[in-house]
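With one protein chain withheld, the remaining protein chains of the complex are depicted in position.
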Amino acid sequence: MKGNAIGHIGISLCCLAAAAGIQGCGASGNNGKTEIEIVQYKPEAAGYFEMLEQEFNATHDNIQLKVSSPNDAMTILKTRFIREDYPDIIGIGGDINYSYFVDAEILADVSDYAGLQQIKQAYRDIDEALELVPTEGEYAVPYVANAAGVLYNKDMFAEHGWEIPQNWSEFTALCGEIQSEGILPFYFGFKDTWTCLAPWNAMAVSLAPADVTKQVNRGETTFAKEYREVSEKYLDLLQYAVDDPFAYGYNDACTAFARGEAAMYPIGSYAIPQILSVNPDLNIDSFVMPANDDAAKNTLNSGIDLQFCVMADCENKEAAYEVLDFLYEEENIQQYIDAQIAIPCKEGDFVLSPMLDGMTGHIAEGRMTDYQDHYYPSEMAVDAQIQTFLLQKDVDAFLQKFDTDWLRYNRDIIRLVQEYERTHGN
Amino acid sequence: MKEGMTKKTNWTAMVVLILGLSAIAFPLYMTLVIAFKQPSEMTNSVSGILSLPKTWSLDNFREAMRVTDFWNSLKNSLVITVLTVVLSIAIHSLMGYALGRNKSHSKFYSFVYLFIVSGMFVPFAILMMPLAKQTAELGLANWFGVILLYVVFYMPMNILLYSGYLVNIPMALEEAAKVDGASTWRTYWKIIFPIMRPMHATVAVLTALAVWNDVMTPLVIMAGSDQNTLPLAQLNFQTQFGTNYNLAFASYLLSLIPILIFYVICQKQILNGVVNGAVK
Partner (left out) sequence: MKNERKRTFLLITIPILALFVCFNTIPLIRGVIYSFTNFKGFGSYDWVGFRNYIDLFSDGRVGKSYLFTFKLAVVTTVVVNVLSLVLALALNSKIRAKSFFRGAYFLPNILGALVVGYIFNYFFTYILPAFGAMIGSDAMSSSILSNPDSAWIGIMVVCSWQAIAMNTIIYISGLQTVPEDVYEAGGLDGATGWKQFRYLTFPLIIPFFSINMVLCVKNFLMVFDQIMALTKGGPAQSTESISYLIYNNGMSGGQFGFQSANAVIFFLVIVTVSVAQMKFTGKKEEQL
């Protein structure tokens, strides 16, 4: 009888262990094919990647491609990194997370990838600038860029004879005029805090130095000095916005703009597909945010929206490159930029969406500057700080907090940079 | 006086209760109505909000099922809940028995008892990050790992319940069995386990409700594994509904229906179980 007891417990423990073991190593090995898993962070492009996945698998016998496009992918990716469960390729934006991943040495050096040579130098430079300290090698292949400025309802503008503003005073005058005609100039979806960053970035590129964060890290300037004008002008915009913009989310704002409830929506080009999904007939165009009083100083806010990185943990780099080759085929990129209204990072003859017409001049001239928030540490939650600021409308308090928080959250980065400069003699 | 009281209905109480009931019913009514409407029927006027849908079409539900992969999520939720409950009853009652019978006269057992029961105070927040790492290291970042964690999380509470209940079961019963030559193990399964049936019901109800509705554990442990439980599917697909609130509400309603059905069928057992657990 006693043996029975031992047996029972023993068996149940064995079951636990066995089940654990089976689950643990069940992932690999799939009828001889190499499995490549991509996790990309743009859920709105899920349909496109699903289609590519099918097409790829139908034409390649040696590789089984699996693309997932989860909602809130960054959290999922980081949770998986905590678990040391790495996909083969990740599709992420060119932002601080990329900087962290490079610093953590979890990305593979892809400078030996032939396709990289066909990527526009400007975007490769952006990726290099994003590295916390200069690092040997390249760790990402830029795919597409986006641009943030002001989206406007073209028909509404034509109907009322409104002109595209070139500088800040023309812009505020236009807003006043729109308002006086009983139309709402802007809709905002500030309930989703990240949307607070869109106008902020679009204005900051024209009002603050492009490398302001690095200057601050070197102790050469403060945000209180560089961001004052941006903050004040942001508050000016609020008076032309929907009442209580904090009640609505991004989806609500896109829907309202799509239904013609507002003349303009200061957001990135990435919002266009969402807007068109509500009202496919809407005639949208865009213009560069004219934040500076000097029209010549207004630059387009544009950064890498999607790039692919091979993980250091990837066992079959060649297969991963084969997948990349496929992703970067010109017709596939064209399809992507048509669907998502994006700007390709690859050299070549691509047709840009007419909805970016107002920005093509800047794009062609290369008058573009990367998003400032791509350098903000995510745990500092600058988006929420801006939201707080827009609610409290206290410029001084906001900027002071920005400066103190910056030093605290970037301590480790600042130390890293200083150490680097000490050892590299400048 | 007593006679009079039993006959007269307390109308003040009835009014309070009916008012309170409307506070419960109203959100559920709205959920039902919105789930059946079409986006074009959504207006911002009060009468429009309250009105019934023009047609009672199931299209929203069909679409919501497709988007959230409903049947798969339902299956995962069911598997996790049922297995957790079964394992909890088996393991926790056994442990409750071992600790309950020995903690009064053994330092070791009373220490183990206190050690486990004080686990009740450990918030999931402190465990979540190390557990995310640890379950992955052990190859448990899946539904099986989630079940195992539930068995551990609810252990303090359930052991408290079981060993508390054991006090009411006289030792004489066991001694009688022992005289017949049965082992302790056998005595437990043949005599004690069946007697603890009311507590099994309580443990089953409390554990099942908590597991069924839990978001955080599967969120942290299974994120990115393509395996959703019902609440996790709601969280993950929230943005895919966009501003199609009708679709979203159809999906909400779908995720509520299984537990609603369960509640309607086993209402009495659930209420008894919950009261038992809380008051013990």
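By written order: A and B. Residues from 1 in each chain.
Basically, contacts are C-beta pairs under 8 Å (C-beta built on N, C-alpha and C of every residue); 3 or more make two chains touch, one makes a residue touch a chain.
These numbers come from a predicted model, not from an experiment.
Enquirer: So which of the visible chains would the left-out chain be touching?
Expert: The omitted chain makes contact with A, B across the full complex.
Enquirer: Out of A:Asp243, A:Glu331 or A:Asp349, which residue would touch the omitted chain in the full complex?
Expert: Here the residue in touch with the unshown chain is A:Asp243.
Enquirer: For the full complex, which residue in B:Leu58, B:Leu114, B:Leu173 or B:Val275 touches the chain that was left out?
Expert: B:Val275
Enquirer: List the residues of chain A that touch the chain left out of this view.
Expert: Against the missing chain, chain A presents residues 1-2, 5-6, 9, 13, 72, 74-75, 78-79, 81-82, 100-101, 103-106, 190-191, 193, 243-244, 246-248, 377-379, 381, 384, 387-388, 391-392, 401, 408, 412.
Enquirer: May I ask you to list the residues on chain B that touch the chain which is not drawn?
Expert: Chain B touches the chain not shown through residues 1-2, 5-10, 12-14, 16-17, 20-21, 23-25, 27, 30-31, 34, 44-46, 49, 91, 94-95, 97-99, 101-102, 109, 112, 116, 119, 121-134, 148-149, 151-153, 155, 178, 183-185, 209, 212-213, 215-216, 220, 230-231, 234-235, 238, 245, 248-249, 252, 255-256, 259-260, 263, 267, 270-271, 274-275, 278-279.
As a working rule, only the chains that are shown with their structure count from here on.
Enquirer: How about chain B: which of its residues touch chain A in the complex?
Expert: Going by the criterion above, the answer is residues 129, 132-133, 135-142, 144-145, 148, 182-186, 220, 223-224, 226, 236-240, 242-243.
Enquirer: Along chain A, where are the residues that touch chain B in the complex?
Expert: Residues 1-2, 4-5, 8, 16, 19-21, 23-25, 39, 43, 68, 70-72, 75-77, 79-80, 82-85, 251-252, 254-255, 274, 277-278 of chain A touch chain B in their complex.
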